[in-house]
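So that we are looking at the same thing, I have put the structure below in structure tokens.
Apart from one protein chain that is not included, each protein chain of the complex appears where it belongs.
Chain lettering (A, B and C) follows the sequence in which the chains are written, and residue indices restart at 1 in each chain.
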Amino acid sequence: MKDEKTGRGFASDNNSGVHPEILSAIQKVNTGHEIAYGDDRYTQKVVLKMKKVFGDEAEIFFVFIGTAANVLGLSAVTQPYNAVITPDTSHIHVDECGAPEKFTGCKLLTVTAPDGKLTIDLIKEHMHGFGFEHHVQPRVISITQSTELGTVYTLDEIKTIADYAHEHDMYLHMDGARISNAVVALDTDFYSMTGGSGVDVLSFGGTKNGMMYGEAVVFFNNSLCGDFKYRRKQGMQLASKMRYIAAQFDAFLNNDLWRKNAIHANTMAGKLYQAVKDIDGVKVTRKPEANAVFAIVPEEIIPALQDEYFFYVWDEDTSEVRWMCSFDTTEEDIEQFASLLKKFTS
Amino acid sequence: MKDEKTGRGFASDNNSGVHPEILSAIQKVNTGHEIAYGDDRYTQKVVLKMKKVFGDEAEIFFVFIGTAANVLGLSAVTQPYNAVITPDTSHIHVDECGAPEKFTGCKLLTVTAPDGKLTIDLIKEHMHGFGFEHHVQPRVISITQSTELGTVYTLDEIKTIADYAHEHDMYLHMDGARISNAVVALDTDFYSMTGGSGVDVLSFGGTKNGMMYGEAVVFFNNSLCGDFKYRRKQGMQLASKMRYIAAQFDAFLNNDLWRKNAIHANTMAGKLYQAVKDIDGVKVTRKPEANAVFAIVPEEIIPALQDEYFFYVWDEDTSEVRWMCSFDTTEEDIEQFASLLKKFTS
Amino acid sequence: MKDEKTGRGFASDNNSGVHPEILSAIQKVNTGHEIAYGDDRYTQKVVLKMKKVFGDEAEIFFVFIGTAANVLGLSAVTQPYNAVITPDTSHIHVDECGAPEKFTGCKLLTVTAPDGKLTIDLIKEHMHGFGFEHHVQPRVISITQSTELGTVYTLDEIKTIADYAHEHDMYLHMDGARISNAVVALDTDFYSMTGGSGVDVLSFGGTKNGMMYGEAVVFFNNSLCGDFKYRRKQGMQLASKMRYIAAQFDAFLNNDLWRKNAIHANTMAGKLYQAVKDIDGVKVTRKPEANAVFAIVPEEIIPALQDEYFFYVWDEDTSEVRWMCSFDTTEEDIEQFASLLKKFTS
Partner (left out) sequence: MKDEKTGRGFASDNNSGVHPEILSAIQKVNTGHEIAYGDDRYTQKVVLKMKKVFGDEAEIFFVFIGTAANVLGLSAVTQPYNAVITPDTSHIHVDECGAPEKFTGCKLLTVTAPDGKLTIDLIKEHMHGFGFEHHVQPRVISITQSTELGTVYTLDEIKTIADYAHEHDMYLHMDGARISNAVVALDTDFYSMTGGSGVDVLSFGGTKNGMMYGEAVVFFNNSLCGDFKYRRKQGMQLASKMRYIAAQFDAFLNNDLWRKNAIHANTMAGKLYQAVKDIDGVKVTRKPEANAVFAIVPEEIIPALQDEYFFYVWDEDTSEVRWMCSFDTTEEDIEQFASLLKKFTS
């Protein structure tokens, strides 16, 4: 992952820039003074707008990034002796440099999850030792939607896990860094896939779908977050000029921008899949359900391919790579990349 | 502090918007794909530019906010059993909701500092117990420049503290949330007032002087930050689309924008001081050296005054208030506010 | 504090050995197998016995040392964004190497307390910023009884602070490392001075009064400690062979051993006070109320005096020293020490 290049690519949906409508919204709120730290008119208006999306009982807090949304959301519903059950592919386990452990004190209990998705059977591996003080006490189940492997939980699957969590006096946390892609994939809406399916705490992401920065922590039960404002501040995530985050979410939700962007990204992934799946020497690992395509390609062609369109190797042992599509991926990108792939493998 | 209003005011320099040149710079980098997390072309270019400002040995890391810059900077040069000596008015002690303690584990050892400035004599109150395992071990002296009380350390004062720190195997940390205002006040330059005066770790702030978000942690000795990238990530401060922070710093440094903005803010504070200092019933607490004016005003007039121009009460017991000027404070603001003050106090 | 000697002395009440009745109790429980980690018969019996002392609602947890009792007790009633108000002479602030901050995440807010005792006026210095997310939220008032300066709160003083705490939705924590000495000084009983006076969480100490190791955290409201067993284990304070701690507390409470020991220590301090108070060149700083005598003595005689009877210098700047008496201090110790003091100062 050291040999990184600039230019077009499939490295990640956060290598894209900012959608013009988002940028325009930022400019529009750049007028004079506003009280800092979220007590401005824009933030309050956008929070109300988001309550329309997530339900009146929902409480919404803006933070800077997805890692912070995850970690602070988890901190609100745990004590340091608790544990969080999560797949071993989850962002909170693999890609946050131990921030969950450092900030919450909790242990992450991982399972090997085919396709990055938890099931009750997998969760049960860690449902031991309740009341036994030598063991961490499982308190949260954390899922990612869409997952780090580009798969998507159905609403029923989410509900099943949520019910299981609640039966055991636990909470369901959803890392929604790519939530728009999942909503589009399921042809549902934000609420039905989150609070409506039993999710208790959500990291609501926008940066991977056209925003510049800013994520939201959404609590579906306001009894969970009476003190969250202190956790956010102590967690170094309270933006002074918060209106510029609010403005982005405003634009994100207006005119279904989030949906258009996600439909585009998912569609591009579908086209990429079609374009590469039958190439000799390329083995698509799983059918894409959102905006990611995973494939095993010959190890020796990877560097040359990355030179043209940068992407990341997912698993060095198996030579599996990940190609992410985003709101600004073009059909031309797909065609050129597929051509290159064909050329290099032939 | 609950009765917050929108509109023009002297509440804080972060109630201002974003300077147009900063916004314009953000727009300019919004072109296509860039590797995320700081490996983009813009970030690397701007870091080199900042090395020109702070010296070749300096290492620069972007984070989101000042609290994070302070806390992560301190974490790099401490172990949890260390202590940080700081005035009891410092932002790290008063306004960060315990983030330094939570994240570093360290104790803050505070002193009552007239005008918000440390002196060797004040520092000495806590220079005890070295080598004694029952006591936290002082390791960092932290000063704010310009201070939370609107005062400014001279270069000699900084050097004296830095020398004292180094003689005792300690580091000097500077919270530079309002560093531009101090540089302008002293008619010096960034390096002379920081690394050149012995500062080891600096929080370099821009948000209070016209930026949207983004601060930098600057280490003047690169042996201190070999592992800082991990601390930043674990500290939830690694921006994915970092080019938009880099672009802001680029514009901030270009054409001395930082200086123009700071000169303006300081000048406005000077004018405000002149306009209010002789009003009956108003007692300016200390002559402004940067962009803040502190004054004691009759308690009963504060609410009506806040209705027109919002500001914060600094000390409820003494009815001392703080008026901050910023890059977008206007002469009209000053005149109207002084008139109101005269009217209310007469 | 490096020039430490062995032999008789007034260094601290934990320089004494173990009272023979305590040791004998340890031997008596050394019979065969017992379930580890507190589920043994002895621990359960002694906990019931302590409930007789502290009230049926009280919950008692054994830990190893006083620092742990303090820190874990505080952790049970705080979140990391909270603060603990305490005198700047308190053990939790001065002598625990930052363990409270490291383990709880909380900030300690200190005040300069004459004679080591908090008052409402002193506490009020920090009763600001409630509901304001930039500030740590005061949640606990922590007092030491008897104090680190050898003074004792009256029951009324404790009740006044407790009422004040509870009116502000805060808790009262008592560090009772020398609780026996205070009970004896006030001629009261354990419950009246703790739960009966409004204390919520108590560190109940025995090591400084004849035990080998082991302290207890006592909660007077069992709603505060439903999860304390996890905090104790995660706090590395769950003893496997807990019966040996239980046995010590058993002996401590039997036949008023704690009282006899404390009466002796206090009496010896009184005699020491009488023996030294009129010596020329010696200025007793405050009349002893428990088992400590503080005095200013000529700096130059300290080393020679320490050679004979070791003790600690309390304040190097003023040449104030501390002489602690314990259950095994003898009248001969007092006489010889006073003679030496007279000789050295004459």
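In this text, contacts are C-beta pairs under 8 Å (C-beta built on N, C-alpha and C of every residue); 3 or more make two chains touch, one makes a residue touch a chain.
Quick caveat, the model's predicted, so the values are computed rather than measured.
Touch with the chain omitted from the figure is made, among C:V47, C:I60, C:V84 or C:A99, by C:A99. Of the listed residues A:C106, A:I123 or A:A295, the one in contact with the hidden chain in the full complex is A:C106. The omitted chain makes contact with just one of the residues B:T89, B:Q137 or B:T207: B:Q137. Between the chain not shown and the residues A:D95, A:E157 or A:D227, the one that touches is A:D95. Although one chain is not drawn, its touching partners on subunit C can still be listed: residues 4-9, 11-12, 14-18, 20, 23, 26-27, 29-36, 39-41, 64-65, 67-68, 71, 96-99, 102-103, 207-208, 212-213, 230, 233-241, 244, 310, 328. On the side of subunit B, touch with the chain left out of the figure occurs at residues 37, 79-81, 105, 133-134, 137, 227, 229-234, 238.
Even with one chain removed from view, subunit A keeps its contact list with that chain: residues 1-2, 80-83, 94-98, 101-102, 105-108, 110, 128, 131-136, 316.
The rule is simple: only the chains that are shown with their structure count from here on.
The most centrally placed chain, judged by C-alpha centroids, is B.
Copies subunit A and subunit B of the same sequence differ in orientation by 180 degrees, per CA superposition (steps of 5). Spacing of subunit A relative to subunit C, judged by their CA centroids, is 50 angstrom. Note on chain placement: the centre of subunit A and the centre of subunit B lie 33 Å apart, centres being C-alpha means. Spacing of subunit B relative to subunit C, judged by their CA centroids, is 41 angstrom. Looking at subunit C, one finds that residues 80-81, 105, 133-134 touch two or more other chains.
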